[in-house]
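Here the structure comes first, spelled out in structure tokens, and everything after it is commentary.
A single protein chain has been omitted; all remaining protein chains appear in their positions.
Chain IDs A and B follow the sequence of writing; residue 1 opens each chain.
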Amino acid sequence: MKVLVFGEVVDGTIQNITYELVACAKKLGEYLTLVTSDADVSSIDGRVIKVNAGETNPWHYKIVEKVIERENPDLILFGNTSSSVDIASQLSAKLPVATSVYEVSAENGEVIVKSLSYGGKIIVELKLTTPAIAVVNVGSYNAEDGKGTASVEEIEIDELGVRDGIEFLGYIKPEEEDVDISKAEVVVSVGRGIGDETNIEMAEELAELLGGVVAGSRPIIDQGWLPKTRQVGRSGKTVTGKLYLALGISGATEHVEGVKAKNVIAVNTDKTAPIFRVSRLGIVADVNELLPTLVDKIREIKEG
Amino acid sequence: MKICAILRLVPDLVEEIEVEENEIIPFRYMPNERDEHAVEEAIILKEKTGAEVEVIGIADSENEADLDEGLGMAAAKGADKLYKVVLDRPTYKRCEIAKALADFLSDKNYDLILTGIQAIDSYAGNLGGILARYMDLPYIGGVVEVNVSNGNTIVKKELGGGLLAEYKLPLPAVVSVVSAERPLKFVPFTKLRQAMKKANIEEVELELPEIEGVEVLKYEVPPEPEITLIEGDVEEVADKLIEALKELSIL
Partner (left out) sequence: MDVEEMLETYFERINEIPNSDKFIQCIQCGTCGGSCPYGMGTLFTPRRMILAVRAGIVDEVLQSGAQWLCTSCFTCSLRCPSQIPITDAVIPALRELSLLEGNPPEELAAALMNITRYGNSFRESPRKRDRWIKEVDFEVPLISKKKKAEYLFITECFGAYHRRCKEITKAFAKLMDLLGTDYAILGNEERCIGDLVRLCGEFGLFEDLAEKNIRVFEKYEFSKIVTHDAHAYNALLREYPRFGFKKEVVHHTQFLYNNLEKLKEMFGKLDYTVTYHDSCYVGRRNGIYEEPRAVIKAIPGVKFVEMKRIKENALCCGGGGGGVWLDSFIKDHIKERPAESRVKEAASVGADVLVTACTLDVPMFEDALKVTGLEGQLEVKDISEIILEAIENS
């Protein structure tokens, strides 16, 4: 099976999802990656076609169409991310598509995928006739497996004969306090069990290492240790991402009403804490002992 | 200016869904939350520009009654006209809906067509982009703010991690909304009921085309994640936690 990966570039940087998709493609057969914006693509493993068509833009689907014509892939992989979905979605007017995919396999020239749907409550297994599109969730494959050395072919946009319909006007960078915990994939949340304001720094460090944000239960916000925008619960925000890591939170109804993340991991000294009832993993431990060890170990993994 | 927003029904996840290998049977349906944001954004545009707003509700013969609340809500918020589009059969293939809808919309002359960016039942495509291609209109999704001026729309698109980007599209265009500029407006019960009574709803039946290429092999409920409670010394539990983070591909 021949696979085309759509490499995602945002603000001049190859996004991690690209490597994840390459890791997925590798398992399926022959593959190449297409990148439609200017970026350093040297560590994408394998063949790369680079067309510099400016910043990420939904009209780039036309470039993908041209490359599909030229390369005849059986499967085109996109990340389930804001800018890639714009393109995948337009191409799927002509090609069979599966979305929210977390597993892709090839069988007798057909594509079989598994999609996590209905808010993670139902797995849908789908068969797609090739050529097809799969829109793959972030974190489904290991990015490291997609890194290596690229052999890059550059194509001038003029050669493809496609025109621009939509104008990119510019990026708007977030301000520090703009963090929206309800949209974050990973939320490290602290409760009264954290004990002391100084321990919040450690939680912040952990959140940063995990690519997430820090939130808290109401008492933490009441104390002024975290801003109001970080409160999880009935009178705060609802978190919906992939992981909610609850540190020293008991799990009062008012709090749990705001916890709709796909996975909850809780750390609490009290074995009977109600938060464990909504967790997939419960760790009976003292957060203040666990945090430094955990942060050290994760830092090691990240650096090593 | 004339704007439309598409409002489709999805299973209500608060209620349990019966899952069989080749079929899922929801207990009831509710409007797709992202579509509700598309409707809200349309209403905001009406406030900003005086545009005429039409809301197109989509259901099938099995769930059409559940559409009334969503349409009533749109009417109460100020939608000028409502359509209740009833598809001749249920389908999970978004391209089939998009195709039927594209034909239906072709003579309506909307300057802007708003949809929600996705739905909890999007496993075979997202409506907005497909619709745009069938209608041959420019498209952008992931949008959190829409403005219009001089035959163009300028939108803010979310790119993740708080980063936004601004784009300009010529009108007419299809735009898929993640969230409206403001929280969904509250509609009290009486107002909703009044709106539902008064609402000018045109009912339309649409025949879906058959489009091959995607087939559901089976539906299944993922195994309940067992609640594992672990105890031990800090080193040990830290390692187990790290393992779990790796399993979730967070590390």
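One rule holds in what follows: contacts are C-beta pairs under 8 Å (C-beta built on N, C-alpha and C of every residue); 3 or more make two chains touch, one makes a residue touch a chain.
Because the structure is a prediction, the values reported are computed rather than measured.
Engineer: Out of all the chains shown, which come into contact with the hidden one?
Structural biologist: A, B
Engineer: Of A:173, A:228, A:271 or A:302, which sits in contact with the chain we cannot see?
Structural biologist: Checking each option in A:173, A:228, A:271 or A:302, the one touching the absent chain turns out to be A:228.
Engineer: Out of B:2, B:81, B:168 or B:191, which is the one that touches the chain we can't see?
Structural biologist: Counting the whole complex, the residue in contact with the absent chain is B:191.
Engineer: Please identify which residue in A:40, A:208, A:254 or A:270 touches the non-displayed chain.
Structural biologist: A:254
Engineer: Please identify, in ascending order, the residues of chain B that touch the omitted chain?
Structural biologist: These residues touch the chain not displayed: 14-16, 27, 30, 77, 183, 185-193.
Engineer: Hey, which chain A residues sit against the chain that's not shown?
Structural biologist: Considering the whole complex, chain A reaches the absent chain at 192, 218-219, 222, 228, 231, 234-236, 252-254, 256-257, 274.
Going forward, only the chains that are shown with their structure count from here on.
Engineer: Chain A to chain B: how many Å between their CA centres?
Structural biologist: Chain centroid spacing, chain A to chain B, equals 21 Å.
Engineer: Per the contact definition, I'd like the list of chain A residues that touch chain B in the complex.
Structural biologist: Listed in rising order, the residues are 10-11, 55-59, 81-83, 85-100, 112, 115-129, 132, 139-142, 165-174, 178-180, 186, 210-211, 242-243, 263, 265, 267, 271, 276-277, 279-286, 289-290, 293-294, 297-298, 301-302.
Engineer: Using the touch definition up top, name the residues of chain B that touch chain A in the complex.
Structural biologist: Within the complex, chain B contacts chain A at residues 11, 13, 17, 19, 24, 94-95, 98, 117-118, 120-126, 128-130, 132-134, 138-142, 154, 156-170, 176, 178, 212-222, 225-231, 234-235, 237-242, 244-245, 248-251.
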